[in-house]
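The block that comes next holds chain A.
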Amino acid sequence: MKRVMAILTILIAFSAASCLEAKDKKQSYKIGGVFAITGPASFLGEPERNTMLMIVDMVNAQGGINGVPLEAFIEDSVGDETKAVNAVKKLINSDKVLAIIGTTRSGTTMAVIPIVEKAETPLISCAAAETIVNPVRKWVFKTPQLDRHAADRIYGTMRDRGISRVAVMSATTGFGSAGREQLQNLAQTYGMKIVADETYGPKDTDMTAQLTKIKGTNAQAVVNWSIVPAQAIVAKNMRQLGMTIPLYQSHGFGNIKYVEAAGSAAEGIIFPAGRLLAVDTVPDSNPQKKVLVEYKTLYESKFDDPVSTFGGHAWDATWILVEALKKAGADKEGIRKSIENTKGFVGTGGVFNFSKTDHCGLGPEAFEMLVVNNGKFVVLGQ
Partner candidate 1 sequence: MSFASQLLQYTLSGITIGSIYALVAIGFNIIYNSTGIINLAQGDFVMLGGMIAVFFHNTLHFPLVASGPIAALIVALIGILFERFAIHPLKNASVITLVIITIAASILFKGGAMFLWGKDAYSLPSFSGDEPIRFLGATILPQTIWIICVLLFIVAALVCFFRYTMVGRAMKACSYNKRAANIVGINVNNMVMLSFGLSALIGGIAGVIITPISLIEYEKGSLLGLKGFGAAVFGGLGNMGGAVAAGILIGLLESYSAGLLSSGYKDAVALIILLLVLFFRPGGIFARKEVQKLKHY
Partner candidate 2 sequence: MNNGSDTILAAKAVTKRFGGLVAVSDLSLDVRHGSITAIIGPNGAGKTTLFNLISGLIRPDSGTIFFKGERIDTKRPWEIPYLGISRTFQNLRVFHNMNIIENVMTGRYTHSSGGILSCAARLGAARREEQKIREKALYWMKFMNIDGIGAKKLKEVPFETQRIVEITRAVAAEPELVLLDEPAAGLNITETKNLIDTIYRIREIGTTVLIVEHDIDLIMEISDHIIVLDFGKKIADGTAKQVRNDRKVIAVYLGEEYGKQ
């Protein structure tokens, strides 16, 4: 019987812990955040978490929302579906949050969608994939621009520059393969011919083999769709192979650190991104300018770390949620409706116009084509 008892003891401790949860009576608006704070996507999740907590502090410092303080519950998904599912369940059922921001990765968002739909809890995702909001799900929103729009802008820029034969490189991750799919789908629309379509593992340390193959084709440009550090390695490898055709990256290139990591090989890389990365070169007339400067200043002074577009997605998501809370209070359906009716919200990613049929709210114009110039992001001149 000892064995059974041993197991029982562990389980009793577990159930005791679940009953002992702090039952906070203080009135507050509870919101949850699920980010890949550790694990391979942590460079995305960490700025998102930082940004969300920063905003919660800001709101509370100003006396909360209509006098009610905001309380954030942050969970780490490690970028893993099972962990994300557990985290979202914890937030909804144990912490009783009104809405959730996250998750970081597309896969984890897809995995938690059935849960938030069933629990009727609004979710604002910081993940890229278009499938999150297409088809539209009642309770699910997202703030990052769509992959399709990124591909649109890349191909558009290429067409303007007379490029028609393109080599595609992508990582075998959710982000990479979604981008690859968009590039394939849109190629015809823009009159592009994909002359090479290569992939690599997210942790590979060398891509010269794939690039050598591309070098053997008549490609006029390379598009690489992946997340760090592969983006820097591709640039370095191209430099090594003496490839002179331009390198386009996806909006995953949105952190100046990758430029540092790639060194001089990063010069001339063209990529679509929210305007956040090139705040200095955004004209004052742009409606986003004020928000961008504000976020950049706040984030960089608080965390002593360069701002990234990923944190920007959380900035947009959190403020949209705060606005919704202002209007609807502690009512999930009210919050949902309020998010859905958000119009003209100026965020770091663009100007958001949500609707019943559009739960992303951004168009291709949310992207600006940037280029790396002397180790800095600069808006690409025509």
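Candidate entries met the following condition: all candidates are chains of the complex that A comes from, given by their letters.
One rule holds in what follows: a contact is a pair of C-beta atoms (placed from the backbone, for glycine too) under 8 Å apart; a residue touches a chain by one contact, two chains touch by 3 or more; residues count from 1.
Just so you know, these numbers come straight off a predicted model, no measurement behind them.
*Asks:* Which one of these touches chain A in the complex: 1 or 2?
*Replies:* 1
*Asks:* Mind pulling up the chain A residues that touch candidate 1 in the complex?
*Replies:* Contact set of chain A toward candidate 1: 38-40, 42-43, 46, 172, 198-201, 203-206, 208-210, 212-213, 215-216, 228-229, 232-233, 236, 239-242, 257-258, 260-265.
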